[in-house]
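Below: the structure, in structure tokens.
Heads up, one of the protein chains got dropped from this complex, but the rest are sitting where they should.
Read from first to last, the chains carry the letters A, B and C; within each, the first residue is number 1.
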């Protein structure tokens, strides 16, 4: 028995550790460091229909136990991802979760339809929560009705299960999660970044050229855990939890809160070997708390 | 000229440093450590009509660069505050901002009416954003219409200017700020805590007995700065900013973002002398960035 | 008076499994009055970890301006503390709280001191002071296992000392209350510090004795301002609640609802 095995719609995971979208590119850089087949899955960088050049630099700023980013969905576009990135990733025994973004609903649908046909794309992650683009992105994630409509539209064309990535920048995340579930989503991923800003004390101006950026890292973990806890009580589709995961204990916390797997984002910058390290630590942590397998932890905070 | 002087509705502040509500009790404990007359003002602990016993313990949990609390508005009640705490504070040359809380709108009104008559209470702070009580508190702060109604009702009875304390746990804080302004508020204070949770990795259960708690400290500063920045662009009443202030540079950031003064909360627990230390550091920081007085900094991020 | 001081590490060593003995030097020692008071320690200059850690004062050497703390390196903060080297400075706030009342015991009387695990340290200064005023002290110290036992010799030097381990690997086996039931020591006043279940069992064991218990609660400020550390009181007390940090951590038996 693999104590770390997790089964989710479309995804058979050797372990629950999934590099989060935007923090792992399309895997190439990390493939120089370790074997990507050790990972549970990979959430690739947001893909849009056309090439995107993203925001001006500086695009990142450090904050206490966190960072802000405003990359702005820079990516080489759907065609390039289909022809280069995804085929290259086929050499690894790892399911790919394709993060889909856009400006209009039709963009999302077009990307989803095509990218869901790639051999190794086993699930989509609808990025309705990117705070760093002027149009699209976060609006879809802050209005339950629109989020539901988008989910349904993408579900209608996708060849693989669809996960919807929720924004934490909302008054009532449960409401949005329920609407997305009702609209046919196969799972939820959460949380995307919290909108934040850092100023340069000398000039008084924002450090990030875009002004605001998305806050991630250990600083946001308490917010992420709370939201996973609240949402998992109210929905029955699975959740991939993220926000500040840096070690095996954090994974246990997210699973306890109700997630079935976790995304690891910012921690990859602090330690590029963090994902394999967590995978290695997990069995021992399970022993310490007296559990035989990870699935037994899921949602135990509610029980 | 006092380079740190700030004039706000009802408040003539020697300096912009104000211990935040709930982090400074009613001042007694800190009076043993330093002269409270050095402070710009004091935001006293939330006061309710009746005595409140608050939530079960544990009530606090540490997080990365932050902490969660779920005190639950424990306080000795309006009468006690009027008869003991406020008269005791009269020995100091410092304006008091009374934090007013309740379950029903009538509670707020009753407390506001009475407490605003105290000699040293120069302003009220309506706590419509406490995440740690089952009724009242945060609901008032997440619905713009209700927030506006409450503001108007309290304004009608208050003898002193009314500041409304906003919750960051909302999709659109600007909308709430505008409604509160339109309803007659004299100022805004922001932000209250972000709702969060920490689990015990051994048991999987929340560390805080209440389950969720309010996140404060340096971790939330980027969210607070972003919100002050956004709100200050859209309203014309002044803002007292807070969330993660620990040093003079943080004060400069909040003023640059658009606040006119700052609340200092969690930092008082890390260093109980933090407020007088910041006040002492401020003139030197002003010199470093080449400003003669603090008021020149207010809102410079927008200019 | 409560002071904040960067105190200097004089000695620092491991004395049992994950248990460290830390000797600090500074003016703050002048302010330490009662055994059972504690200090609030900032373990690093970073905001992660953010909060101070409350640690009891284990012994006070006013002549040399030194105090000793014993602590368990368990979580992140105390683990960081354990890395401090002699010569390093540690940010200490204290002394905090009210300690054990020495005047509850009179010369010629006998005091029973009962400690559990990391609750043992404050009893050491208490024992020394009681000795100084001519009070005989009996020490009953409970630990998990043989590797966790510390300060046995130090307590023995002051009086009759019984060690109890939960697994029986050293001293007698079981809980401190098991030993107390068996040995039935004669005494006038008891003083105890340890996990809450232990404190409760002791109150129940001696329903008619005068006694003082030292409590633990998660803290924010440590000085009475934040209401994080309140404990519920019994009907015997007029106040609804008390703060462990500033009203305690030591309370007379029967004050705190157990």
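Note that a residue touches a chain if its C-beta (ideal position, glycine included) is under 8 Å from a C-beta of that chain, and two chains touch if they have at least 3 such contacts.
Quick caveat, the model's predicted, so the values are computed rather than measured.
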Displayed chains in contact with the omitted chain are A, B, C
From A:29, A:79 or A:234, the answer for touching the chain not displayed is A:29
Of the candidates A:167, A:266 or A:301, the residue in contact with the absent chain is A:266
The listed residue (B:141, B:187, B:218 or B:299) that touches the chain absent from the view is B:218
Sole touch to the unshown chain from A:95, A:168, A:187 or A:217: residue A:217
Considering the complete complex, of A:13, A:61 or A:279, the missing chain is touched by A:61
Among listed residues A:12, A:51, A:91 or A:292, the absent chain is touched only by A:51
Residues of chain A touching the missing chain are 22-25, 28-30, 32-33, 45, 51, 53-54, 57-67, 69, 71, 74, 217-219, 246, 266, 268-273
Across the whole complex, the chain not displayed is touched by chain B residues 64-65, 218
The missing chain sits against chain C at residues 44, 46-48
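By our rule, only the chains that are shown with their structure count from here on.
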So the chain most remote from chain A by C-alpha centre is C
Per the C-alpha means, the centres of chain A and chain B lie apart by a whole-Å value of 34
Whole-Å distance, C-alpha centre of chain A to that of chain C, is 47
Among all residues of chain C, those touching at least two other chains are 47-48
Shared-interface residues of chain A (touching two or more other chains) are 64-65, 218
